[in-house]
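Heads up, one of the protein chains got dropped from this complex, but the rest are sitting where they should.
Then we have chain A:
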Amino acid sequence: MKILYGMQKPDEGTITIDGEQVSLGSPGEAIDRGIGMVHQHFMLADNLTVLENTVLGSEGLHGIGSAARRKIQEISDSYHLGVRPDVMVEDLGVADRQRVEILKVLYRGARTLILDEPTAVLVPQEVDALFANLRELKAEGLTVIFISHKLGEVLSVADDITVIRRGTTVASVKPADVTTRQLAELMVGSELPTPETRESTVTDRPMIEVSGLSLYASDPDHGRRAVLDGIDFTIHEGEVLGLAGVEGNGQTELIDALIGTRHADEGTIRLGGEEITAWATRRRREGGIGYIPEDRHRHGLLLEAPLWENRILGHVTEEPNSRGFWLNPKAAKQDTERIVEEYDVRTPGIDVTAASLSGGNQQKLIVGREMSHHPRFLIAAHPTRGVDVGAQAQIWDQIREARREGLAVLLISADLDELIGLSDTLRVIYRGKLVADADPATITPEELGSAMTGAASGHLEADTAPQDDATGEEDR
């Protein structure tokens, strides 16, 4: 995709657009040729309005004033994007931001749209809305390249499917001719991984107990309000607690409060029976909390540092990275080699920067690093976001294996299949509260999706009374 968008040059082969062979040296040229890309990580300035974000870099097209506004409105209306030009981007939700990204690309006159993992951050209802937008675009004669790991979505939205594995095309099929399973097998090249955890390993020994956890934020618009409101949950050894929710409903704050980058205003956190509410991040990490952050670029890696330094990050006070006051680069390097080997991080060496690895390999490195310190409690936020199917299966396996050995896991994910498949218990977070719980054995993604938007609460099974925590899990 980087080649198609002009970010990288091909060594061989040609690109033909509208029958004309082209060579794309830069994203600018690609845009001139009508190719636009919507990145997985949004490229928007939070402190500018939608209008400003859209014209940024293309001031020459329609200026920055009323002509631009008219054009934006026109595009927005014709594809039913529902974009409001004067809203600040920071006030927009994820789905709206994505529509701004699409609008930006259309504004630049793109006729071919590349969407990289566009649904990774959306709930099912938002995905449907996105697909409706895409169909509008298609009806207007635009071409859409839709890159996704989610096969059901590919099957429902695409007219043609090309499967790429390790840099080569392995198949081109029509959605009508294949099933999800066949498609998945083409992608993986072997039997299909599933996130399902069959036998229960849940014990009755609580590992992490959170009670009455509240966190307040104040901003000029709303005054002081609770971003986390009386959160209660217990995760036992060997248990995976899945937390479902639309992004921005308090998940980030909950992670911050658990890892210690923000401290709870009310409530307590206990790890293995010991109260850790007042502990600093480093002490919590040393105490056995592993952390797979939701944004690996911001919280999990030093992008311009070599892999072995990234292996030290977060565990600088622990073996083998340091002895007392001194770092031990030699041991850290050796151990990085081991992680690269064991966790199948595809890299030519451990001295390359983290930025040069693909997202999946970066994530494998992070998972390997966290698992290497044998955590007692793992915070896994979107552990497989933007990761290819093979790596996804591996990460699931690793979480499952650690769980068998007694690890307690808090799994936060936007991938509902992953949540349902991997969790022993499910909870739903909505506006900073845990509003619902569900049994992953019986729940469907659609039911979960409606609870995530606040439409349902309590125990998500019609006939059963609301249950607390994992008490119902053992008899499953």
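As a working rule, a contact is a pair of C-beta atoms (placed from the backbone, for glycine too) under 8 Å apart; a residue touches a chain by one contact, two chains touch by 3 or more; residues count from 1.
Note that in this section contacts and distances are computed from a predicted model.
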In UniProt, the chain not displayed here, chosen among "ABC transporter permease", "NADH-quinone oxidoreductase subunit D", "Cytochrome c-type biogenesis protein" or "Spermidine/putrescine import ATP-binding protein PotA", goes by "ABC transporter permease"
Based on the whole complex, identify which of A:Ile259, A:Ile276 or A:Val387 touches the chain you can't see. A:Ile259
From the listed residues A:Ile312, A:Ala380 or A:Leu416, report the one that touches the chain absent from this view. A:Ile312
Omitted-chain contact residue, chosen from A:Thr347, A:Ser372, A:Ser423 or A:Ser450: A:Thr347
Mind pulling the chain A residues that touch the left-out chain? 8, 11, 166-167, 259-261, 280-286, 291, 293, 298-305, 309, 312-317, 322, 325-327, 329, 337, 340-341, 345-353, 355-357
